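Note that one protein chain of the assembly has been removed; the remaining protein chains are unaltered in position.
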Amino acid sequence: MFGRMIRGTLVRQWKKMLMIAFTIALGASLASAMLSVMLDVGDKVNQELKTYGANIKVIPKEASVLSDLYEVEDGNAGRYLKEDELGKIKTIFWAFNIVDYAPFVNAQSELDDGTEITVVGTWFNHHMDLPTGESLDAGVASMRSWWDLKEGSWLDEQTGESSDCAMIGAEAAEKQGLGAGDTIKVKGSSAEKELRIVGVYDAGGEEDSEIYCTLDTAQELSGLEGSIDSIEVSALTTPDDELSERAAKDPSSLTVAQKEQWYCTAYASSICYQIQEVITDSVASPVRQVADSEGAILEKTQLLMVLITILSLIGAALGICNLVTASVMERSQEIGLMKAIGAHNGSVSLLVLTEIFITAIIGGVAGFFAGFGFAQIIGHSVFGSAINMRPMVIPIVAVLVVIVTLIGCIPAIRMLLRLRPTEVLHGR
Amino acid sequence: MSLLELKNVYKIYGELHALDDVSLTVEKGEWVSIMGPSGSGKSTMMNIIGCMDKPTKGEVLLDGVDIAKESKKNLTNIRRDKIGLIFQQFHLVNYLTALENVMLAQYYHSMPDEKEALEALERVGLADRAKHLPSQLSGGEQQRVCVARALINYPEIILADEPTGNLDEKNEEIVVELFHKLHDEGTTLIVVTHDPEVAEVAQRTLVLRDGKLSKEIVNDHFTGKIRFDDQNPF
Partner (left out) sequence: MKKRRMFIRMITASLMRRRSRMIVALLSITIGATILSGLVSIYYDVPKQMGAQFRNYGANMILTASGDSFKMSDVQSARAVFDEEEIVGIAPFRYENVRINDIPFVAAGTDAEEAKATSPYWAVEGDWFSAQGDVLVGSGVAESFRLKTGDMIEIAYTPEGNDESSEDGEIVLDNYDYFNVVGILETGGSEENYIYMSMDDMQALTQTEERVDVTEMSISASGDELSDYIDEINAKVPAVRASVVKRVTASEATVLTKLQALVLLVTVIVLALTMICVATTMTAVVAERRKEIGLRKAIGASDKSIIQEFMGESMLLGLFGGAIGSVLGYVFAQQVSVNVFSSSISFRPLLVPITMIVSIAVTGISSLVPIRSATDIDPALVLKGE
C-alpha cells in the first residue's frame, strides 16, 4: 500500500513533483558545474599563465656562478650543457607537468658590414617522440607567445630547409634594412653562413636586436656542436608553501618523509631539483618573476572560484529548501485527511520523505549530468579545452542534495506534525 | 417578469444528465429552497444560477438576460452585480479581516466603503469582530461574515449552497434567522440544502432527483412572520 501511495503521488502529481525535481536538478547542476570548474581552474589558469614564458631556467654549473661576468670576458667560460641530454627532461618524475622547453645557444657573430650581432640558436617547433608514446612540439614558437610577428612567418623546423632560415628582430631588421625573404650573411667564430629571413618579430625587449635560427645553425657558427648554453622550461607548478620554502632555504632541515613529500609535489623547486638530476652539471633555478607571480595569481583565482562556488551552493541549497517546503505545505489538506483517517505522524512523515527523496534522486542525477555539460561549456568557451571531471564531485553533490532536501523537509514536516486534521478539513 | 426563469435547462456531462429538462421560475422577493440527495444535480443548478457554469441546452433568464448566451467575462460581471454567494465551506480570504473580506466584495463591485461594510457586519451581529481574522472566528461567525459579504452589494439574489452544512445547531439557527431577516427586507433567497429543517422554512421547496424536478412543496405554514424560536439573538 505504501508503494502504491507513493506511486500514486508521483504519477498523479507528476507536475508538482517534476517542478521539485527540476529545482533539485538545477541546484545539483549548479553545484556540480561549479565544483568541477573550481577543482580544475588551477590547472587551466596555470596553462594560461604559460604565456608569460618559462618559469625555470637551466644553466651550466660553472656559468651559474658568474654568468654575466664571464659573458663580459669571453662569451661562455667553457662549460656547456649537452644537447643529447635534452630529451631526459621529459623523463623526470614530474615530466607530465613540463609543458614546453627550449634550449638556447648564443653565437656572437658579425655581419658583412662589421656590425656585431648575437645569433641565437634554439628550437622553434621541435618535434619529439617521447618514450611514453606521446609526442611534443616544443620551442619558442609557443614559449614566446608575446612576440609580434611583423612580417613573414615563424620558422618551421619541421620542413626540410630550416637550417638555412632565420628570424630577425625588428630593431636589427630596421637597421639593416631587411625584410622577410631577404638573405643575410653572418660570420661566426668558426663558420660563415648565409641565412634566409623568414620572419621579422617585435619582442619589445633585447631580442629585437638579435637573430634567431635553429640550434644546429648557431652551433655551426660558433663551433659548439652538441653544446647548449641554457634551457628554458615551462612547467605547471604548485604555488610555494611553507614546505617548499623550507626546502629552498635548507634542504637538510627536512625529515625523510617531508623530503619525500616535497619531491613528489610539483613545486618549482622540486622540479628544478629533478632537472638537475638528469642534466649533467646543471643548475636549474626558478625564474622568480614568473614562478612567484604565477603562484599568486593561481591562488587568487582559486580562492575567488571557491567563494563564488560557496555562494552558488548556498543559493542552490536555499532554493531547493524553499521549494520543498512550499510544495509540502501545499499538500496540508491531503495530509490532514490522511491523519484524520488514522495515519500516524511517523508514517505520514515517511511517506512525504520517500516521495521527496525519489524525486530528489531523479533530479540530482539529471542535474549532475547537466552540470557536467555546463562545466564543459565553460571549459571550452573560456579555455578551449575540456574540464576534467573529478570523481570526488559525485559524492559531494550527492551528499549536498540529500542534506539540502532533508533540511528543506524539516519545516514542512514540523508543520505537518502540528497539523490538526479537523482544521484542515474544515478549510480554516 | 420573473426575476429568474429556467426554461428546459439541460446540463450533460458525457452520458450523465446532471440536469435534465429543468424549468422553474423564481419571483422577486421569494424564498426558495432546493433539496435533493447527493448527485441529484443541486450543485450543477446552483453553479448555473450563480453564473459560474453554463447549461448545455436551454435558457436561463436572470432579470430578462439569457446568461446561457453570455461570455465568460460578462458572466463575471453579472455575478458581481446581481448575485451574492454563500458557500458551505465559507471561503473567506484567510489573511484578510472580517471587515476586509466584506470590503473585498465592494472592491470588485464598485468602491470599497469601510462604513458601509461595518454596517453590513453589524446587521449580522459581528460589529465587534470586524478586526478579526477568519481563523479567530467560529464557524457560525465565519458564515455570518459570508452573509454580510453576500449582501453588501445589494444583490438581486442571494444564492446559498448548503449554508448550514458545516454549522452546529446553534449557529444554524442564527444563520436561518438572518435569512428570515433578509427575506423580510425583500431579498430574493435561493438556498440549496439537504437539511429538511432548513428547507421547510422557505416559501417553496423544490426537490431534485436525478437531474429532474421531482416535487415542489409550498410550505403552507409559512407566514413570513413565524420565528424559528422565541429567542431573538439580535
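Letters A and B mark the chains in the order given here, with residues in each chain numbered from 1 onward.
The rule is short, and it goes like this: a residue touches a chain if its C-beta (ideal position, glycine included) is under 8 Å from a C-beta of that chain, and two chains touch if they have at least 3 such contacts.
Bear in mind the structure is a predicted one, so any value in this text is a computation, not a measurement.
Enquirer: Who does the absent chain touch among those shown?
Expert: A, B
Enquirer: Going by the contact rule already stated, which one of A:Leu130, A:Leu311 or A:Leu417 would touch the omitted chain in the full complex?
Expert: Final answer for the missing-chain contact: A:Leu311.
Enquirer: Using the document's definition of touch, tell me which of B:Asp53, B:Glu70, B:Glu122 or B:Glu200 contacts the absent chain.
Expert: For the chain that is not drawn, the touching residue is B:Asp53.
Enquirer: Any idea which of A:Leu30, A:Met338, A:Met389 or A:Cys409 touches the chain not displayed?
Expert: Within the whole complex, the residue contacting the unshown chain is A:Leu30.
Enquirer: So one chain is hidden, and I want to know which residue out of A:Thr115, A:Gln289, A:Asn345 or A:Asn388 touches that hidden chain in the complete assembly.
Expert: In the complete complex, the chain left out is touched by residue A:Gln289.
Enquirer: Which parts of chain B are in contact with the chain that was left out?
Expert: Those residues of chain B that touch the unshown chain are 43, 47, 50, 52-53, 73, 76-77, 79-81, 85, 87, 89, 91, 93-97, 100, 103-109, 111-113, 133, 149, 153.
Enquirer: In the complete complex, the non-displayed chain touches which residues of chain A?
Expert: 19, 22-23, 26-27, 29-30, 33-34, 37, 41, 45, 48-49, 51-53, 57, 64-69, 72, 145-148, 202-205, 285-293, 296-297, 300-301, 303-305, 307-308, 311-312, 314-316, 318-320, 322-323, 325-327, 329-330, 374, 377-378, 381-383, 427
Operating definition for what follows: only the chains that are shown with their structure count from here on.
Enquirer: I'd like to verify one number: the distance from the centre of chain A to the centre of chain B, where each centre is the average of its C-alpha atoms, in whole angstrom.
Expert: That pair's centroid distance is 75 Å.
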